[in-house]
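Worksheet: one structure, shown below.
What you see is the complex with one protein chain gone and the rest in place.
When the chains are written out, they are named A, B and C in that same order, and each has its own residue count from 1.
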């Protein structure tokens, strides 16, 4: 047993704890969103919060995502630290204008920042159809002023959410709903779990091929890497980006310069997906080190379909990653 | 003089003519938007339309971009061909949900498509500040089901708008406001100017370097290419994408395989910009033909600033393109 | 059309009001039977869905309209062929009135390839032009905006057709809902909007979501008339709907109907409704739309207890068959995931769908000019 006491914590509980701990430590932190108070949140992330923190700090709002984000911006201007919940991250779409035009540009235009967090469940695999399954990061990728976080592990979910709440800028925090109750880790019961924004993490080391990924795809990629190791003896490095913006180019480039091969895996559709930016940066900074084309394994270019057969086809699978990795290794 | 009669036509007039001609030829085509009727449109694109086509086909709406796009979707379902104007393309943001979730996914989900056009002035350089200058293509790049068009020439503006109106899918049509009255061409007075979606155009041929670009940057790139030709004797090929989605990968890859060098130029900020997707596709299909890293010349990663000094700094300039081109040619 | 506001006490306990005036005069015995069958079918089909949900046959979530069936049915029944309707989350009865079959609903929830969405979307998200049905999408408030476009096409073509839609009290707070109402009013579109004041929005009471007391006042923001009805009284709903539809058909524009009703179950299957005060549930249980209509039908001689039982038995039998048939149908073939993204089939075919396979790559490997390039490079790199 380690000297630090730990407790098995799910990804969801890690998020709840991050919110609780920040709210306990700093009374300027508060939450607003739909059904987060009386009901405790659609995924029960904020269960018990209303009782503990009261209605001033756990605010049930009307169904109005633009107004939720707007209020968060105004409160941030006044020195509060708002955490806005989108019931599903798909419902960030009606707040698009408010995020892109008000929150993201605020500091640049006026000198007054908008340090707020917008968090919500993203991602497919839970049989939730086209409107409760999206990965929305690329909608916001070309918007300077925003930060974006997409944790895969419980530890990172907790540590990055705390860092996001403390961050001076608007942070979009994507929680993968498929991981909420499936990912469990031993987390320290005491002391601060805090993970700075902008640092990728090597989930699995290797020298033969680099996989850059994030969110739920970290685990599929790691499984694929394990298989390639066991069956082919090649060592695939899996990098979990954790933060999408600012992007940890340094870690990516260092790895690619070492392995000479890069595979990018993400759950969003291919065209216009986040892999493009990563490819561009690696081309710029590690082109000469590349021994093979950069490849992408992503969802197909469609909405997220509902039927299990279709959704399984839609999502990138371990098999897809293995075969792309093998192709690259053999190149 | 050619056998076809021509008339000098501005980019703006070309757009007006495309709308007029489609509306005259097909009574299911109609327009809706803010101040397009009585006032004739913020840029006077639809001046005289109300008189010619009547209030059923030139509809002044309340200020409500989501409702405008929504009505366009419903009308498209009923077999009409709606052309929705966004007064400035920046104001597409409040319609984001409607476009991404309703229009783009409609055919996939229900089998009923939404053949509509959303058009509006985009782009910087007109001293219009952060909210009347944006390039929004990347916000929509990761949304399957959409098409996106960004013409540079008057001919293409006209031909592509006509094709967009006839297209069975939702098309976002980005008119660069800086070109409205600055670009003039001799266009045929008779006969159909029609440019199919999905086909890039070689604006300037060359064998030493490929520049892929679109919108107002086509002209800056061509100017840069001319300078490089005159001063260095190298021939830079400039490809005007015209349509951003579906992307004409074939033309890009063919050119890059020939020149071995690629520079992508766009006006939107760098991070998460459209260059990423192009880079990824070229890496996938022409990696072995590349003799140098793929490079990007883009705006800086900030909102579009207002002051002339700042906006000029923000925008990619001819000088930037020339120096990136030289670097690539010397590589 | 006159703006009336009839509020009934929660515990009024009485049956359907026996008025036979206005549009109700046009309802004959057969209509009464149809209304009853639709009410019962709605409830029974949802119960069936709940059963197969518990058996793990429903792929996603399941939302019920228990206690609100009368509003959906009364409205759906008032529409004519050629009219269009866009349901919201709890309006199954209106879809059934429009001609949607239980099979269709079962297929939707169980994601069958035969479903109206071909397994690509769920619940009531289907658009069926033949039946005049516009499917909503999940983001609330949006379908009214789209329905405006359908209504616009009626107006443009001078067709005397009407559009009808529903909106939750919660959904009425969304920006899109407002934009949709505002545009319908400004363009004087032939639209009827039912505002379902069912006291809850997921886990939040309407009183916390809005400071509005008289929901009909919402119409003030749009300059259109509003009428409030007892949403659990199918005849009263039908009457109001028929009047509003007639008004819209005559070119007089939008009407808002506020339905005073109550959501008798949690938001969805996973919601045990623990936050709801017992008294509220009990009071509304006494005002069940189906039970009170049964009493009315028997009391006024339209039906007997026996004839009503026969209707229920017939529905149950039909649902047995439908459930068996649908559950025997397969999921869509995986490759269907790629179809109909775009209207051009060539385009769908050209999209690089592939992930692992990537056939093009193999060609690349053989075609690649590495040898030459390696040399160029080396000489340059020196």
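The rule we apply is simple: contacts are C-beta pairs under 8 Å (C-beta built on N, C-alpha and C of every residue); 3 or more make two chains touch, one makes a residue touch a chain.
Keep in mind that this is a model prediction, so the values were computed, not measured.
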Of C:182, C:245, C:322 or C:337, the residue that touches the missing chain is C:182
Check each of B:128, B:142, B:221 or B:234 against the chain that is not shown and name the one that touches it. B:128
Of the residues listed, A:46, A:101, A:133 or A:234, which one is in contact with the missing chain? A:101
Can you say which of B:14, B:29 or B:93 touches the chain missing from this structure? B:93
Contacts of chain C with the absent chain, listed as residue ranges: 173-179, 182-183, 185-186, 188, 208-214, 217-224, 253, 368, 370-371, 373-375, 377-378, 380-382
What does the interface between chain A and the hidden chain look like in terms of residue numbers? 30, 56-57, 59, 61-62, 64, 66-80, 82, 94, 97-98, 101-102, 105-113, 115, 144-145, 147, 167-169, 198, 246, 260, 284-285, 287-289, 291, 331
Touch list for chain B against the chain that is not drawn: 34-35, 37-40, 42, 60-64, 66-67, 87-88, 90-91, 93-94, 127-132, 270-271, 293, 295, 297-298, 300-303, 305-314, 316-317, 319-324, 327, 331
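Convention: only the chains that are shown with their structure count from here on.
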Chain whose mean Cα position lies farthest from chain C: B
Distance from chain C to chain B - Cα centre to Cα centre, in angstrom: 38
Taking each chain's centre as the mean of its CA atoms, chain A sits from chain C at a distance in Å of 33
Multi-chain contact residues (two or more partners), chain B: 66, 94, 97, 101, 105, 108-109, 144-145, 284, 287-288
Among the residues of chain C, which ones contact at least 2 other chains? 117, 120-121, 125, 137-139, 175-176, 341, 358, 361, 364
